[in-house]
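Shown here: the complex without one of its protein chains, the others still in place.
Which chain is which? They are A, B and C, in the order written, and residues in each are numbered from 1.
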Amino acid sequence: MSTINKAALQRQATLIANKRIGAYHQIIFSVGDVVRHCKPGNFIAIAVGGDSSKMILRRAFAISRTSENAQFGGTVELIVAPHGSGSKWLCAQQEGTEIDVVVPLGKAFGIPTEPANALLIGGGYGSAPLFGLADVLKSRGCRVDMVLGASVGSKIYAPMEGKRSVNSLKIFTEDGSMGETGRVTSQLKEIITEREVEIIYSCGPMAMLQAVTEIASSLGVIHQASVEEAMACGIGICMTCVLPIRGEDGTVSMKRSCIDGPVMDGATVCWDLVGKSTENFS
Amino acid sequence: MSTINKAALQRQATLIANKRIGAYHQIIFSVGDVVRHCKPGNFIAIAVGGDSSKMILRRAFAISRTSENAQFGGTVELIVAPHGSGSKWLCAQQEGTEIDVVVPLGKAFGIPTEPANALLIGGGYGSAPLFGLADVLKSRGCRVDMVLGASVGSKIYAPMEGKRSVNSLKIFTEDGSMGETGRVTSQLKEIITEREVEIIYSCGPMAMLQAVTEIASSLGVIHQASVEEAMACGIGICMTCVLPIRGEDGTVSMKRSCIDGPVMDGATVCWDLVGKSTENFS
Amino acid sequence: MSAHSVDISTTLGNAWFPAPIFTASGCASSGKELAQFFPLKDIGAVVTKSVMNKPRHGRPTPRMAETPSGMLNSIGLQGPGIDAFLANDVPWLLAQNARVIVSIAGETADEYGVLARKLRSTPGISAIEVNISCPNVENRGLVFATDRDTSCRVIDSVRKVIGGEIPILAKLTPDVTNIVDVAKGVIDSGADGLALINTVLGMVINIDTMRPHLGGKTGGLSGPAIRPIAVRAIYQVREALPTVPILGMGGVSSGRDALELILAGASGVSVGTASFGNPTAVISIQNELRELLAQRGFTSLKQAIGYAHRV
Partner (left out) sequence: MSAHSVDISTTLGNAWFPAPIFTASGCASSGKELAQFFPLKDIGAVVTKSVMNKPRHGRPTPRMAETPSGMLNSIGLQGPGIDAFLANDVPWLLAQNARVIVSIAGETADEYGVLARKLRSTPGISAIEVNISCPNVENRGLVFATDRDTSCRVIDSVRKVIGGEIPILAKLTPDVTNIVDVAKGVIDSGADGLALINTVLGMVINIDTMRPHLGGKTGGLSGPAIRPIAVRAIYQVREALPTVPILGMGGVSSGRDALELILAGASGVSVGTASFGNPTAVISIQNELRELLAQRGFTSLKQAIGYAHRV
């Protein structure tokens, strides 16, 4: 049975850095000891707008990196796209602000028990959790290749230090303003075959995850996708964030992406049924 | 007919000072040229809570003083009691914040055309507009006495510079923690008679205004009261801020305190009818 | 597509308006105060505060309570009475070149007829909004729009007087089990269009006095808090009565919000509570709406009306 992340805690976290990077903001929170339980693929849920906010729901962001240091204790880093009112508010906060967060949430990426050839695929800010993941995979002896894509170059998030932990990095933009022109899926089959990829990790827009799933399935490669469905609570109590998942018995049921995910076995997600009337479920 | 203050403008004003003084905050906004039209008794309406605020209405504050200087241009000073969520938000804002204000609003205190003996009575932060008024009266050759009252000493607002513009200042607190023990009305009859007061200006809680009106009326002294009724709009379009006013023909009607006031002829306000069903109006 | 070349004119029945954003009844008094902040002729129309036959004091204070993203009001239709209103306010508005929609309210169906008769003989008015849904009256039975039959009787008595010179818009309350049913009723009785929605009945208890905060105990909830209710009501009615023009309102405080109501089916949008927090709301909303329409490739407002219903 699915359960909430056992380490999840609610706390006041201090925003200790907020820096623009391309189209995104790199935001770092000091969260204390709980950082030890934050794994690649987990997310943080942040209360936005302050005390008199009309925004009553938290915003979810993938944890891109964690660290522990002497000055600030445990810190988590997020890569935030200023999208609507909540994320814009967050990107406008200054260092020193105390913000209510719940962390860590959700299921993390599964790590292979034996060294394997891994391919990490990120769309837009979806690359954020992949660099932390790359570190872990590297430390377990995996080969780590990475493919990133976005509409424009400013939406490619690929920090210098991050690049160091991957064996190769390929970038695609739709307008060709960075890397090759195209999408992450453009040469995917070839890359998987050439590099003898055994496991794919992906994070990005749902359409990208679906496209990756199709290719991964056709080649029989394991694929862990970190999904992004709108979440009201992030902790499993509201049932808004569900996705149609095919179980081992072949039947489809609606699973909460906040606690059964966000990392899911791509092959079990019925991408075609997302947003469709549940009457069609088998 | 009652009309909105012809000088009223909406603008982004920069908060240039925010200092705690006793139980209050002295807040100064840079408002530009419009300061020339701000008269004692006028108020300012301030949008609170920022862009994503759940507070949809402005908060009204009396303008306590105005000035024009080289660095900031025209400035208005307010004395704000941190009361509920809106005023607390305002008191928490830092220098440099841009805030949407509408100013000046409402009818100002009427100034006698000839020098007269004036008594200014303030309750709590109600003293704020009286110091600016005292300056004007002084410059017109009036004698200006002042009586202030509050529950406790920390709620007496009487700045040093302000004291200079009055001929005498008497303070009452209910707990005796500052000045004499009692209320502004405690020795009012005596003061009016002794000082040969010809006109009273008052600002403070409604119960105080009512009590002052009774004494002023019994002695036949003119009394201009600055009232405080909850205002949704502050500009005359909502009809929430009304008070029962007896007209020259003897009939009572509901007048908007935001544009027919906040300064009203105390004797015309039917204090007993405030909050009573309008069916009883004659 | 430049914002400036979008045709934002609209119609409600046989009345034409150069722009789709109006003031909401009771939220602009008779326009004089807002005229200080923008020219009234630049917006679609001024909908005046509901006026009754006789002068009226309204309800006791406190008359308002702020609530999360909303407010309650209990004004109780304070006003000067129709005669003073027609003598003073309408001529002033017309002199500003503003379009005028007069909102009327009565205690009986007959009073509405009397008011309509007085309006018929007043030239220059663009439309009549028949407020049958004010929650701020002593007797909740007076909220005609909670009942289909009484609603119809009111519209009947207005229709008998107004022969089609200007459109009759019936203003409905969302506080009913089935708003589509009431809407159909008043259209059958001769209303040319609908105004949706009036405020939602609410209450705030003051936790210091530990009694209802408002002098009138209950009040009408308005502001962004109720916008989803307005959108739903407009969508439902548009779905059922696709040819009936709707003047939408309820919690609109940005061009985005106005567009939402228009996509749901509103031909025009009234802005109420937003003006309290922002005296230039009406005109800013209109400008923002124009931009949003252009960004979406609409060349005219009319293309966007009810667009959310397309299959």
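Just so we're on the same page, a contact is a pair of C-beta atoms (placed from the backbone, for glycine too) under 8 Å apart; a residue touches a chain by one contact, two chains touch by 3 or more.
All of these numbers come straight from a predicted model, not from anything done at the bench.
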Touching partners, among the displayed chains, of the absent chain: A, B, C
Hidden partner chain, touching residue among C:38, C:92 or C:307: C:307
Among C:62, C:215, C:251 or C:277, residue touching the chain not depicted: C:251
Residue among C:10, C:67, C:103 or C:131 touching the omitted chain: C:67
Touch list for chain C against the chain that is not drawn: 65, 67-70, 72, 146-147, 175-178, 200-205, 207, 210-212, 218-219, 221, 223-229, 231-232, 235, 251, 256, 259-260, 263-264, 292, 296, 307-308, 310
Missing-partner contacts on chain A, residue numbers: 3-4, 6, 8, 10, 47, 54-58, 100, 102, 229-230, 232-233, 235-243, 252-254, 259, 274-278, 281
Contacts of chain B with the absent chain, listed as residue ranges: 54
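Keep in mind that, in the parts below, only the chains that are shown with their structure count from here on.
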Farthest-lying chain, centroid of Cα atoms versus that of chain A: B
Length of the line joining the C-alpha centres of chain A and chain C, rounded to whole Å: 46
Chain centre separation in whole Å, for chain C relative to chain B (CA means): 35
Numbers and ranges of chain A residues touching at least 2 other chains: 54
Sites on chain C at which at least two other chains make contact: 68-69, 224
